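The complex is shown incomplete by one protein chain, all other protein chains being positioned as in the whole.
Up next is chain A:
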Amino acid sequence: MTDGHASTDAPSAGRRLGAGVADVLGALYDPVTERDREYRRIAALCAPFAVLVLLAGLYPLAEVVRISVSTAQYRSLGVSFEAYATLFGDPYYRSVAFNSLWLAAGTTAVSVALAVPIAHALEKYDLPGEDLLVTLVSFPISLPGIVAAFMILVLFGNNGLVTAVVAAITGGRPLDVAFAVSVPGLFVAFVYSMVPRATLILRGTYAEVDEAAEEAAQSLGATPFETFRHVTLPQIRPGITGAIILTFRTALAIFGTLIVIQTLVVWTLQISRELGNGWNIQVAGAMATVYFLFTFLFTVLGLRYTSAEVGL
């Protein structure tokens, strides 16, 4: 049995793409070499995931992109860029985009800045009850945004504990002290959801830090801060970049928190409102498309041009 795909090992320069694809398919269908069989196994292992992503992810997204340029409201007809003209022309949507970006960027900066010392303490110090502390810090990862918002109401709401304590000390009225339902309250609620995730990522990075170099720096007379600044930080920098990328993505995706604390209209909340107020699917679709392209490009560029490590 002489066949074409045995030559995959030494592809000729002039081979056309079509023949190459046919070869690959032939190799998957009827493998001859061990390498072909391995490719078939890899394809078989990836197939279920690919089917799910295609049916539940890519096809629905393609439909959304299609409807966003449709001229009809309920069917995909013709091509019109009206929704995009609205999105980029109307100052309202610009302000929504601006709200999303500054809130996500600000909360990401605060969360990662908090997560570095937390991960440092958990991984470097021999603290009593360290396992318990790790469990407690990761517990909120499983809480949806609505519950994170409720936690902020418990602390800083009109009846909140911190509100009551501050009001008692300063003699002010609780209603004046409470700030849960305000932009700062929303900011804190975002940080509540994001700190545990950022910590989880950074702890993974810390686990790979070379301790011998740190000990050497210390024994050569470096202070703990100098050791951190010149030995530890350069090693965890890819992890910090990765944490910033993932935490920023998380922040942009937050929605439930905004349903409970509705003080700022951001991109995700506006998408839901477009559907609520008269099924404005073209604009909602255009917003979803812009969001997807933005996060996709941002992630790809982030991974391509930095040494970021992504993975939890």
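Annotations
Basically, a residue touches a chain if its C-beta (ideal position, glycine included) is under 8 Å from a C-beta of that chain, and two chains touch if they have at least 3 such contacts; residues count from 1.
Note that contacts and distances are computed from a predicted model.
Look at the chain that isn't drawn here: its UniProt entry, checked against "Amidohydrolase 2", "MIP18 family-like domain-containing protein", "Peptide/nickel transport system ATP-binding protein" or "ABC transporter permease", names it "ABC transporter permease". Here the missing chain is touched by one residue of A:Val69, A:Ala149, A:Leu186 or A:Ala243, and it is A:Ala149. Between the chain not shown and the residues A:Val21, A:Ala72, A:Val165 or A:Val183, the one that touches is A:Val165. Touching the missing chain, out of A:Thr71, A:Ser95, A:Thr135 or A:Thr263, is residue A:Thr135. Residue-level contact of chain A with the missing chain is found at 37-39, 41-42, 44-49, 51-53, 55-57, 59-61, 63-64, 67, 114, 117-118, 120-122, 125, 127, 131, 133-147, 149-155, 159, 161, 164-165, 168, 192, 195-196, 200, 204, 223-226, 228, 249, 252-253, 255-256, 259-260, 268, 271-272, 275, 281, 284-285, 288, 291-292, 299, 303, 310-312.
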